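Can you read through this structure? Questions will come right after.
Our next item is chain A:
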Amino acid sequence: MAKLSLRRVRKRFGEHEVCKGIDLDVAEGEMVCLIGASGSGKSTLLRCMNLLEPIDDGVIWLDGTDISEPGLDPQPVRQQIGIVFQSYNLFPHMTAAENVMLAPRRVRRLSREELRPRVAKLFSRFGLGDRMEHYPDQLSGGQQQRVAIIRALAMEPQIMLFDEITSALDPELVGEVLDVLRDLRKQGMTMVLATHEMGFARELADKICFLDAGRILEQGPPDVLFASPREPRTKAFLSRVL
Partner candidate 1 sequence: MSETPLRNNPVEHPASTPTRREVYEAGVRRRSNRIALISTVSVLLAIVVLVPLAPGWEAVQRAFFNGRVFAATFPGLLEAFFLNVMIFAWSAPLIAISGLAIALCRDTRAPALFPLRLFGIAYTDIFRGLPVVLVIYIVGFGIPGLGLPRPWNSPYIWGTLALVLVYSAYVAEVIRSGIDSIHQSQRSAAASLGLSDQDTMRFVVLPQAIRNVVPANMNLFIALQKDVALLSFIGPVEIFRQAGVYKSLYANFTPYVGAALIFLALTIPATRYADYLMNKQNRARS
Partner candidate 2 sequence: MKLISGTALALFFSTTSVLAAGDGTCAKGKTLTEGTLTIATGNPAYYPWVMNDAPESGEGFEAAVAYAIADKMGFSQDKVTWVRTSFDEAIQPGAKNFDINMQQYSITPEREEMVDFSLPYYTSAMAVLTTQNVVDSGAEATLDGLKALKWGAVATTTAIPMLSDVIQPSDAPLLYNDNADVNAAIMAGQIDAALYDLPTALYLSAVVVENGALLGQFPPGQSESPDQFGILMEDGKLLKECVDAAISELTESGELAAIEAQWLSKATGVPVIE
């Protein structure tokens, strides 16, 4: 059974339908990359997965439980599915450590004292051991994005969603963030990424999904999809970005 399953998921904003019936399965420990042009619906799809956006039609199952039922409290689901955004969205008035500890303190009712050793471990694991007491504006883009990842991980989610998390970074900072993802991959974290980093997707993904105008046009293992895409639109897209 898939960890996360989507069937016929539709999402519209006013007149504009962004997801036009998405079917997708993510297995436990799998890393799925969503690729496609800007506006093809990658971000919206990720936001639907952790219920930041309610879907209009279709079903989403998490471990076999329908989490897309209208009226369901989204908060427990969001604790299971973490998300990291393109623009970090750190809380600028808190230190890096406070950013990370806020949700565990408020949602899981853990004390700062209980949290601190665990949080410190996460920080040093991602090379930020000496940055815990810095405010976001004292950190580089790459460091901020790593803090954002730590913040999501601190809730110990079962699935992590990454929404183009390297797109806002200077090229020389992209590497340090991708290293974090490699690390998570090694740990066996279930992940869904929207990304423009084709080399990275090719190297690590279990499955690539090409989104075009709100549909998954083609999906498959990276070797297959990158080497011999079936759809002409996939071909056209890949020839532009590779």
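Going forward, a contact is a pair of C-beta atoms (placed from the backbone, for glycine too) under 8 Å apart; a residue touches a chain by one contact, two chains touch by 3 or more; residues count from 1.
Quick note on selection: all candidates are chains of the complex that A comes from, given by their letters.
Everything quoted here is computed from the prediction, not taken from an experiment.
Although all of 1 or 2 belong to the complex, chain A touches just one of them, candidate 1. Interface residues of chain A facing candidate 1 in the complex, by the touch rule stated above, are 47, 50, 52, 74-76, 78-79, 82-83, 85, 87, 89-93, 102-103, 106-107, 151-152, 155.
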